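First comes the structure, then the notes that go with it.
Excluded from the complex is one protein chain; the other protein chains are retained at their positions.
Chain nomenclature is as follows: A, B and C, assigned in order of appearance, with residue numbering initiated at 1 for each chain independently.
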Amino acid sequence: MVARVMSGNEVVAYGVKLSRAEIVPSYPITPQTTIVEQIAEFIANGEMRAELMRVESEYAAMGACIGASLMGARTFTATSSQGLAFMHELTHWAAGSRLPIVMAVVNRAMAPPWNIWADQQDVLSQRDTGWLSLFCETNQEVLDTCIQAFRISEDREVLLPVMFSLDGFMLSHTSEPVELPKQGDVDGFLPESRRPPLLDVDHPTTLFNVPVPEQYMEFRHWIEKSMDAARRVIPKADREFKRRFGRGYRGMLEPYWLEGAEVALLTAGSVCGTVRDVVESLRKRGEKVGMIKLRSFRPFPSEELRRACEGLRVLGVADRACSFGMGGIIFSDVSAALQPLNVRVLGFIAGLGGRDITHRDIWRMFKRCIRAIEVTPARAIEWFV
Amino acid sequence: MKSWRGPPVPVAARPSVGSSGRTSSWRIQKPVVNLKRCTRCRMCWIFCPDVAISFTKRGPAINHDYCKGCGICANECPAKAITMEAL
Amino acid sequence: MKQALTGNEAAAIAAKLARVKVISAYPITPQTAVVERLAEFVANGELDAEFIKVESEHSALSACIGAAATGTRTFTATSSQGLMLMSEMLFVASGLRLPIVMANANRSLSAPLSIWCDQQDSMAVRDSGWVQLYCENNQEVLDSVLQAYRVAEELLLPVMVCFDGFILSHTAEPVDIPGQAEVDEFLPPYKLPNPLDPCRPVTMGPVGVPECYEEFRCMLQEATRASKEKLIEVGRAFWKHFRRRYGLIERYRSNDADVLLLTMGSLGSSAKDIVDSYRKRGEKVGLVRVRSFRPFPVKELIDALGSAKAVSVLEKDVSPGSAGALFLDTAAAFINVKRAPLMLDFICGLGGRDVSSLHIREAVRAATRAAEIGEVRKAVRWLGLREKLVGLRI
Partner (left out) sequence: MREELVEEELFAPGHRACAGCGATLAVRLALKALGKNVIVANATGCVEVISTPYPETAWRVPWIHAAFENAAAVASGVEAALKSLGRRGVKVVAIAGDGGTADIGLQALSGAVERGHDFIYICYDNEAYMNTGIQRSSATPFGAWTTTTPVGRVKRGKDRPKKDVPAIIAAHGAPYVATASVAYPIDLIKKLRKAAATEGPTYIHIHCPCPPGWRFDSDKMIEVARLAVLSGAWILYEIKNGRLNVTIKPPKRRPVSDYLKMQGRFKHLTDAEIAEIQRTVDERCRHLGVG
């Protein structure tokens, strides 16, 4: 194990190198650029045998990923906000074609106004594409999730592309100590990278032909079944990773200090670190609070969430995105999952466009949840400016 | 529309000088014009990317609020009338 | 005067009646007839407008943004893949607060490629800040496009009028076409507060640093919330002019119902027949149809569904790894409500799969059973799957 201090983007590049990705089509967009620059460095110095395709747009990047992945190559790309929205048509296509592709999304706000700082509007708006969607709290988790993502995506029962998110600048350009596993151990953890190509002159096949209404729906249902399979595969991969490397992230959802908690705050990404501090300080003051860190947004861990919220009276959901005309995005999924329990759910929208979510903000969110134990809140979704 | 907080104008801005404040704080050297040698040929004015040189009757006037000290005027002045000096 | 019109023709005629000045659209099945009819109107001089035949949907909405920002009433139309290709620009149009109206003939998303109807495409962009109206019949398509311009231009918000591909877009129904004079009275000419004009230069779409970004997003959220009252107000004004009533949702025999169906689009009409047949047998079944999915009618749905024991949501979309979008948001609406009905989600009709009366009856039966035992074992189910095809066990 080699320990080094590295930024989130560098960590992703190392994760991709260790996972022996073979084709990396990508287009530069702040704050993702240093991932691709680092990979270019590796290739230029012969440290990594991969094809870095410098395509002309993100739309072409996902198109190239689809082509590469269906030829059996292990494929990686990375993008942010506007780029992710520009390739939106093809992210649907990649999931519908059941192609294992791993994408790092360095979260950045959606324009206008033009903003390069972090929030989660870009990745949460991709919730219907059929991609698995994982979130990371620390740079170490970014590295481990990147490696796990290849294994999950290429699992025979899943065969769905995976996107994992890291907060722009807060993780991507912030250096933290990270342990780098050895190449041999990662090779043991990941299956053989090369899969049989789907297009082969010796066995000519037509891919993605047109299913009439009598056939289409079953393909979509198959994706749903693979998402159910992913609910088993993600925790299994995490446990296997913990066995080999000593680091695990509790699968799809991590309850934190929920013993005897009446109120908890659910959130995703690097802000979880801040929430842990606030939970600690409030617990010292005798407040019965806890946190739920959402690691997998798709598939949405409904059972695990219900199990975690058994004893709770109120659950706060801190969304760093907004479905305009409704409210928080994670809030809707949480509400649907917690339907059978009578847990009150409060939605908070905060930290858009790079605005910091401070200890004070989280403290105020907890206060609102505690007050909501008795008094039903007027508005379920509140905007924290 | 009344209930909106914040400016009613959607995401737009009116033109104004100094769109990001005094960029002069960026420079580490500044241009000094020797009016005696200056032939009023305006090459400095035309080549300034920061629109920081204007022309008066007495010759080129450097707008020291916005000049970033890039040195193009000094380099391009045919009469070598502009020299870059420490701040 | 009444005429048999397809949904596409209804949308095109509505755009003509609204005196749009710039049309920018790219052909895609099943929306093509909208583009063709408009091209004929312009060619025959029936409509004084510029028709930009762009080279892609991404450019279609981009040109609309340029035209709307310059102060002209614009119109575009698209479907599934086109809507996805322009999804980046959907955020830009709402963020720049430009009142663009778009007709979207709902079509399923590929892969695998399908040109038939489901509502996955417009559902997939529900976060983009556009007002989204879903129509049950071609009359509603025409009327909604006209109302969309009033809502859009008074709140500076883009509006998407969605109607089911082929089921409505290519099916002719009797539609009453209002006269031009009446429409001019209902819909005043277009006036953008800060157009692009050399006499008063303005910068649109600047950089928003963290210190000011969130305020604009908060204003956009408030504007989309405010569009609820505006939709109701414009619906009343429309009733005064044209004697047809529209609101955020439509309630059909739902006041005393124990079991309610909740759906959108053309599925509403088939569900009404099933409700009538149950009512004949004395069973209290009703229907609520959501017309405005964004802004989501939270209060209206709580009033409409609150009294029921169980609600079956029938929707033609799914968020893989979670549930249907209508179910998710309805659950979010009821989360802190004490007496919330039991909710079941039925994914049906994907890729043009026919939703027959048998399927709807199955949904009613499941809701009735859930009401009896007082709990929901499996919230999300799929209707109309053909196991033989892929050997599936449901």
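The rule is short, and it goes like this: a residue touches a chain if its C-beta (ideal position, glycine included) is under 8 Å from a C-beta of that chain, and two chains touch if they have at least 3 such contacts.
Nothing here was measured: the structure is a model prediction, and the numbers come from that model.
Peer 1: With touch defined as in the header, list the contact partners of the absent chain among those displayed.
Peer 2: A, B, C
Peer 1: May I ask which residue of C:69, C:234 or C:383 touches the chain that does not appear here?
Peer 2: C:69
Peer 1: Can you tell me which of C:99, C:205, C:295 or C:321 touches the chain that was removed from the display?
Peer 2: Per the contact definition at the top, the residue touching the missing chain is C:205.
Peer 1: Of the residues listed, C:3, C:56, C:180 or C:357, which one is in contact with the missing chain?
Peer 2: C:56
Peer 1: If the missing chain were put back, which residues of subunit B would it touch?
Peer 2: With respect to the unshown chain, the touching residues of subunit B are 11, 13-23, 26-27, 42, 46-52, 55, 63, 65-66, 68-72, 74-76, 84.
Peer 1: Tell me which stretches of subunit C touch the chain missing from the display.
Peer 2: 21-22, 24, 48-50, 52-56, 58-60, 62-72, 74, 88-89, 92, 96, 196-198, 200-209, 212
Peer 1: Contacts of subunit A with the missing chain: which residues?
Peer 2: On the subunit A side, contact with the omitted chain comes from 27-30, 33-34, 36-37, 40-41, 43-46, 52, 54, 56-57, 82, 86, 111-114.
Everything that follows uses one rule, which is that only the chains that are shown with their structure count from here on.
Peer 1: Cα centroid separation between subunit A and subunit C, in whole Å?
Peer 2: Roughly 29 Å, centre to centre.
Peer 1: How far is the middle of subunit B from the middle of subunit C, if each middle is the mean of its Cα atoms, in Å?
Peer 2: Centre separation, subunit B to subunit C: 52 Å.
Peer 1: Going by the contact rule already set, what residues in subunit A reach two or more other chains?
Peer 2: 112-113
Peer 1: Would you give the residues of subunit B that are in contact with at least 2 other chains, written as numbers and ranges?
Peer 2: Within subunit B, the residues that touch at least two other chains are 11.
Peer 1: Within the complex, which stretch of subunit C touches subunit A?
Peer 2: Result: residues 58, 81, 84-85, 87-88, 91-92, 94-96, 108-116, 120, 123-129, 131-132, 205-218, 220-221, 224-225, 227, 294-296, 298, 317-323, 325, 327-329, 331-332, 334-336, 340, 343, 349-354, 375-376, 379, 382, 384-386, 389-390, 392 of subunit C touch subunit A.
Peer 1: What residues of subunit A sit close enough to touch subunit C in their complex?
Peer 2: Interface residues on subunit A, with respect to subunit C: 59, 82, 85-86, 88-89, 92-93, 95-97, 109-115, 117, 121, 124-125, 127-130, 132-133, 208-225, 227, 230, 298-300, 302, 321-327, 329, 331-333, 335-336, 338-340, 344-345, 347, 349, 352-356, 376-377, 380, 383, 385.
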